[in-house]
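Note that this complex is displayed minus one protein chain, with the remaining chains in position.
Chain lettering (A, B and C) follows the sequence in which the chains are written, and residue indices restart at 1 in each chain.
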Amino acid sequence: MTFNAPVLNYTLLSPILILLGGALLGVLVEAFVSKAMRAVTQLSLTVGTLVLSLAQVWRIHNEQSMSAAMGSVIIDGPGVLLQASILIISIISVFLIADTDHFTALAAALPGSEEERHSLESGNQVTEVYPLTLFAISGMMLFPIASDLITLFVALEMLSLPLYLMAGLSRRRRLASQEAALKYFLLGAFSSAFFLFGMAYLYGYSASVTYAGIRESIVGGSGNDVLLLIGMAFLTIGLLFKVGAVPFHAWSPDVYQGAPTPITGFMAAATKVAAFGAMLRIYYTVFANAQWSWSPLLSLIAIVTMLFGSLVAISQRDVKRMLAYSSIAHAGFLLAGVIALNKAGLEASIFYLFAYGVATVGAFAVVTLVRDSSGEVTDLNRWKGLGKRSPWVAISFAGFLLAFAGIPLTSGFIGKFSIFSAAYESGAKGLVIAGVLSSAIAAFFYIRVIVLMFFTDPSQDGTSVQLPSILTRATLIISMAVTVVLGVYPAPLLNLISHFSTFIR
Amino acid sequence: MITSTTLVYLIALPLAGSAILLLAGRRSDKWGHLLATALSASSFFVGLYQLSLMLGRSNSERPITQKLFEWISVGSFKIDASLMLDQLSICFVLLITGVGTLIHIYSISYMSHDPDRRRFFAFLNLFIAAMLLLVLGDSYLNLYVGWEGVGLASYLLIGFWNQKPAYATASKKAFVMNRIGDMGLSFAIMIAFATMGTVSFSGVKEAVDHTSTAALTGIGLMLLVAATGKSAQFPLQAWLGDAMAGPTPVSALIHAATMVTAGVYLITRSNFIFDAAPTAQLLVVIIGAITLMFGALIGTAKDDIKKALAASTMSQIGYMILGAGLGPVGYAFAIMHLLTHGFFKAGMFLGAGSVMHGMNDEVNMRKYGALRKFMPITFATFGLGYLAILGVPPFAGFYSKDMIIETAFNSGGAKGIILGCVTLLGAGITAFYMTRVMILTFTGKSRWDDEAHPHESPWLMWLPMAILAIGSVTSGYLLSHGDALVNWLSPLFEHHGEHEELLSPMVVSGLALAMVAIGVAIAFVKYSRNEVASVAPTDVSIFTTIARQDLLQDRFNEAVFMQPGQALTAVLVKTDEAVIDGAVRGVGRVALGSGSALRGVQTGFVRSYAALILLGAVALVAAIWVVTQ
Amino acid sequence: MNWLTLLMALPLLGSVVVAGLPKGNEKLVKQVALASTLIVMGATIAMAVSFQRDNVELQFVEKYSWIPSFGINYALGVDGLALVLILMSTILAPVVVLAGWNESHGGRWSVKVFYILILVLETMMIGVFAATDVFLFYVIFEAMLIPVYFLIGGYGTGERSAAAVKFLIYSLFGGLLMLASIIALYVMSGAQGGHTFDLAALSQLQMSSMTQNLLFLGFFIAFAIKAPLWPLHTWLPDAADSATPGTSVLLLGVLDKVGTFGMIRYCLTLFPEASKTFTPMILVLALISIIYGAILAIGQRDLKRLIAFTSISHFGFITLGIFAMTSQGYSGAALYMFNHGFSTAALFLVGGWMISRRGSSTISDFGGLQRITPVMAWMFFLAGMSSLALPGMSSFVSEFLVLVGTFTRYPVHAIIATFGIVLAALYILIPVQKALHGPTTPGNENLSDLNLREKIAIAPVIAIIVVLGFYPAPLLNVINPAATHVIAQLGFSDPVPTSGGK
Partner (left out) sequence: MNAANYLYLSALLFTIGAVGVVVRRNAIVVFMCIELMLNAANLSFVTFSRINGDLNGQVIAFFTMVVAACEVVVGLAIIVTIYRSRRSASIDDASLLKR
């Protein structure tokens, strides 16, 4: 028995490796850099790492390879696009995370304890959130380019575990934040168990853990269909959990609400890109030939998800929960892109993911700004008259909401149009009808928020809009610009996506 | 047809007057009435000039046209803004501008104390212009413009003193009921276009030969509906009495001499249709006969001098319509009666105005009496009109009305006898109520209050009355001498064979005069012998009660149309709010409700969330099991 | 010369200039806004002059690739109908600005924002009529809602935000149905020779009659909400009730025309067979709208709601004319759209002045205005006469054409519709009597008559109404070729007179 030394193409893997390196450095920084310099160092390190990684992604954007890591990852157009999207979204999210006011000074301290107060007053702020973010991002980067089940599972855990922790780091309402972390963790682990179990059955079905091997078995059609179906179903549960599709969505409103807002924004945007990226690859390449078996069920889930998200969002009173339900509805729309199973669907999904992700970060950036003396105000009733007090913030929030609603001249409209037309092209007319219907319902609550902000008189309860820091301002401006530009002139990005959107297999 | 370039001035002059007066506003208060009168008069002179030209041409060359511009042209629907003056319209032109000018003159004095006199004259000029357009238009659509234009002018003038709510209501009523008639005209135009492809008079006339009788009957009936609206014929007569709310000169000009006779013009103008549609023609006669009696009966019970005259107008137009419905032989007589009626009725209305002018605007005849002494000129001119309307020879009505009665009798068969009797009876009743008016107003004892200081009107008022009185006396003779009008108009109408004579003219005249004598005698006995109560007695016969209420026309309309209409409106307003908008709001509420209900899934307990995931997994497995079985 | 792009750019430029003006100088803002709209009007008239009226092809065509991967173009072009509607929009814009000189003061936001919204809206109004790419049309169709939404909700009165939301939700719902249809068209075009949104190309698509019917409904419902047709009308009275008069003018006068315009431009062109299939039902809806709108108008106590319901009746007439499929009906409907813009503008503007002076929009609060404010009363009266289609007013020509055009093919429908003209007399004369006639009631004694600015604003509207009533040829000449063209494309020709005579 001989061992072959693994051949790794470091260039192609460099975006992820850079991130991991940055994360490890971050851990060291946390340990060794003085507390005065720590925050700045961490921030620059993180942003630098991300930018470097993005540059590396740019360098490899024309590469295609099945063998970058012994067949464990695939580097191809969609993978590169998704990685770039994740990195861009991460960068603007990190700008929000940089506002340490959102994070507890010492996560280990008891809420309300002397210890907590002391660390707050002394400015002894821990900044572990940065390396955690980088670890999560590297998991996200790996998730959509994984090409065997082991890598997929590892990537899933790599992106999930840091997020569980990050959800519990909020400085205010710490009990809720910890509860969010607990819920996220338990349910996440629960769903990974399903994921893993599904993997086992797929392995049993095909005697292979690689995407290519499983696909060949499906094409060959000789295996035990029950194994395949259960494997697919359970694997899908794990993925659907991550994207927040009904009935695997239940964690998301609670976690979105409890987690620190910058983390919520990051999680909502980047995780969705990663999870849908993986899902697209799996369904477009591995399961494509078993379409007959999953398409009806997934369509049903998509329809229920769209309608459920839209309907429940109507009656929400908390802006973060409302955005959570809105993201559930959007998961439904995105599932339509998966179901479409054609090139248009892939392109549309990638566009949608990027546009939606950026707008989501922007929307949560606005949420971070609305505060009173005890921190963020997420009760919608206290957002009344925001347009009067801070028109620009309100206008940008309205802009993001309009993008979510899919109003023309915003990126959301192009996304919605392209994804629905792809679904229609594949014959999923029911999905399009349900999508249109739930868009109408969804419009109702987006508009309700706009009414609150613009057409209602402000209440005098100390709610105010914090002057955005430069970084937050940058996030807002970038995400607004992307939202508008992609709405008005999406042609360059669409061309780019179209040029790159072919999975190699 | 000869084209002219001057026809347009007939209309343009008064129209310009109206526009100038309205746009200039108060600035023209000082001279507005003079300008308006002058423009109306100049239009009259243009008319006279056209008449003189027309007289100089041979029969077939008399009609002239002037195309102004292409008005509407879509596909085959081509309407030019084009005028036509022929033997028929010149009669109307002269009547409208002539009587119109006299009434302008009269109004200068009559309205001198009104702060809005300028506006009044603007409306009068507007009316003259619209009425001229009505009679000069060369197609039904052009006529329609004038038709609604006079309706507008009539609305404005009835409601001239619209600060009184009742007057404002009267003007609205007139407009709405006229609109119902206008709808008929719309239908007629639509049918004509759909079947004949044209709506010009000449085009329709040519197309009549190859058009189905059904279509022609339809057009005829719809034209009749239009005529009943404008000419206050049964069943659209109810507005005319209320229209007396307008200043008296308006009643004289619009609601006696000209506008209300537009229906007669329409039917006469459309003779080619009615001649080819006997059913429609028969209905014209019937409507005429009914209205003739209807108006006459109302007239017997009215104490308001203007309303009595209005009822009389309705009745007299009934005669004209009836005449026009008798076919080729009747058209000329209808027009003749129309012209003579224009003189004597306008004269009497102006007389009534003069009386009111001297009596502090009192209109109740029971508050008059013995005015003969105080207003001799008014009495004389009114009296001449009275004799004319009665048909006493040689006054105007004698010629025109007897011709209609005679033609009615001679229209053949039972129809002829019935119509003849109705017209005769109508003549008798006319004599009764007109005598009543004369007696109550001018003779007997004075019954007016102490504040009243009856006096004769100034010359500006009595001069027009006098001129009209001259017309009342002479017009009948002039028009019928040597069958002048009949011959003048004859090129326009188809001629069928000579009609058989049931009764000779002499016999008819004798019968008519007898009826008139009876009517006069009864009135004399009833009102001249007995004391007239200055307050209307209430213990009167059921017939009088009903007649005082205009034969219940308003009650009928109220019960059959207005109340159900108002109820329907109220119901629909509620339905719109509750049902249609309610459904919309209901959808919203359902969405909100189901959203709230679905929120219940989110209990906050991790275990229930895990259960949800497990449930989802179980459902998926179950689905797979079902699929693979 | 890119006329249409220029027209769209000018108001946008104006809004940028307005946005850049110093704070606090409201007068300057208004003047700049007025000047912008006047320039646009001038440019539109200049463009209209060079329109070749006998050419049935689209004119002033522009086409640039916008989103090539979906086959979407920035494509503009006008035929006679679109030209007339653009003309109407750009003439109404300065009128609205001038007439509503002070209506932006009671708003939630500054005067500046009001005029920015108005100018942006004007750009979209031009674009929506000029677009020949279905996608572009849809984008503008939906995006237009936003400025109107803020105009109603920000500057209106009463339940303004509820009305604005109702308007927006209704419209979005219709728009999304249309989106579904557009997606289907797009996908089909991909299967039949390449993705495109070009109107002409899409009209050549082959599809089953079932598909065609469904897609037609998607478009039609969106337009029927916009137009609004019974029973999808309930947003309009609320919106008109709450919006400022100027906004109402733009809303009812221009935006709602997009509905009827869309029926012609999109429903008829894209789905000729389905249009025929649904014609009987649509005609019935149109008739119900005519009669129902009129009766509801009679039953209203509020002046603004009354005007809104009269418009529902008028839109019934327009729809009737469109689906009568005769050249008279079509030209009548097209002309009706133009005329309705002005007669409704006159009603809303004068009504708005009355309401702002009196501080109430309840009709019975007025009384005897004719003696107190004669000019204002006269203007209201004339506007009312135009609304009831009195001959001599432009609306008569169009209403009569619609009726005649309908009668030649659907006599019974035309007869029922004609009853609308009697009801019209009632719904106009009742408020005229209550508000203008009668004795002057308390609270009205001291109302002031129109000032010079208001007179200047209303004068062109009245002038257009009257002049076109007597001489509609300039517009008809532009509309007619398009009418004949569209009718012929649908395979219809005008019914021949049954008598065969001429």
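The rule is short, and it goes like this: a residue touches a chain if its C-beta (ideal position, glycine included) is under 8 Å from a C-beta of that chain, and two chains touch if they have at least 3 such contacts.
Everything quoted here is computed from the prediction, not taken from an experiment.
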Neighbouring shown chains of the undisplayed chain, as defined at the top: A, B
Residue among A:F185, A:Y211 or A:W383 that touches the chain left out of view: A:F185
Touch criterion as defined above, residue of A:F143, A:Y164 or A:F413 at the omitted chain: A:Y164
Touching residues on subunit B - with respect to the absent chain: 599-600, 602-607, 610-611, 614, 617
Footprint left on subunit A by the chain that the document does not show: 107-108, 110-111, 149-150, 153-154, 157, 161, 164-165, 168, 174-176, 178-183, 185-186, 189-190, 192-194, 196-197, 199-201, 203-204, 207-209, 253-255, 257-258
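Note that in this section only the chains that are shown with their structure count from here on.
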Relative to subunit C, chain with the most remote C-alpha centre: A
Centroid distance [mean C-alpha coordinates] between subunit C and subunit B, Å: 37
Gap in Å, rounded to a whole number, between the CA centres of subunit B and subunit A: 79
For subunit A paired with subunit C, centre-to-centre distance based on mean C-alpha positions, whole Å: 44
Set of subunit A residues in contact with two or more other chains: 444
Numbers and ranges of subunit C residues touching at least 2 other chains: 169
Partner subunit A, residues of subunit C touching it in the complex: 65-70, 108-109, 138-143, 145-146, 150, 153-154, 160-161, 164-165, 168-169, 172-173, 176-177, 179-180, 183-184, 186-187, 190
Subunit A - residues contacting subunit B, complex: 182-183, 186-187, 190-191, 194, 225-226, 229-230, 233-234, 236-237, 241, 247-248, 250-251, 253-254, 293, 297, 308, 311-316, 441, 444
Residue ranges of subunit B touching subunit C (in the complex, touch as defined): 22, 69-77, 81, 141, 144-145, 147-149, 152, 159, 162-165, 168-169, 172, 175-176, 179-180, 182-183, 186-187, 189-191, 193-198, 203, 206-207, 209-212, 215, 568-570, 572-573, 576, 580-581, 584, 588
